[in-house]
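Below is one structure, written out as structure tokens; the observations come after it.
A single protein chain has been removed from this complex, and every other one stays in its place.
Here is chain A:
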Amino acid sequence: MTTRAKLSGIQRQALALYRGFLRTARLKSPEERHRIESVVSAEFRENARNVDRRNFVYIEYLVRRGKRQLEQLKNPDITGLSTLEINKVLTI
């Protein structure tokens, strides 16, 4: 990770997305919240480790996909990520 002196636009978007997931997780049941937090955290960390920081096209794609998943997760009928797994597979 770079110093936080200046976050790039895409970095800011990714962090905002992470924040959005954590905020939405708070609205779910304690068990779901915990599950969502660990899955989302693992996913972000894996991508932070493995995706080349200069691969903007791919990072932008990941952010877009994340935003879509977050929108679905915000739906109160969606209790957790298990419901989103199908979507994830389809969009990969």
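One rule holds in what follows: a contact is a pair of C-beta atoms (placed from the backbone, for glycine too) under 8 Å apart; a residue touches a chain by one contact, two chains touch by 3 or more; residues count from 1.
Note that contacts and distances are computed from a predicted model.
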{"item": "Name under which UniProt lists the unshown chain, selected from \"Probable metalloprotease ARX1\", \"Protein misato\", \"Acyl carrier protein\" or \"T-complex protein 1 subunit zeta\"", "value": "\"Acyl carrier protein\""}
{"item": "Those residues of chain A which, in the complete complex, touch the missing chain", "value": "1, 3-4, 7, 11-12, 15-16, 18-19, 22-23, 26, 29-30, 33-34, 41, 44-45, 48"}
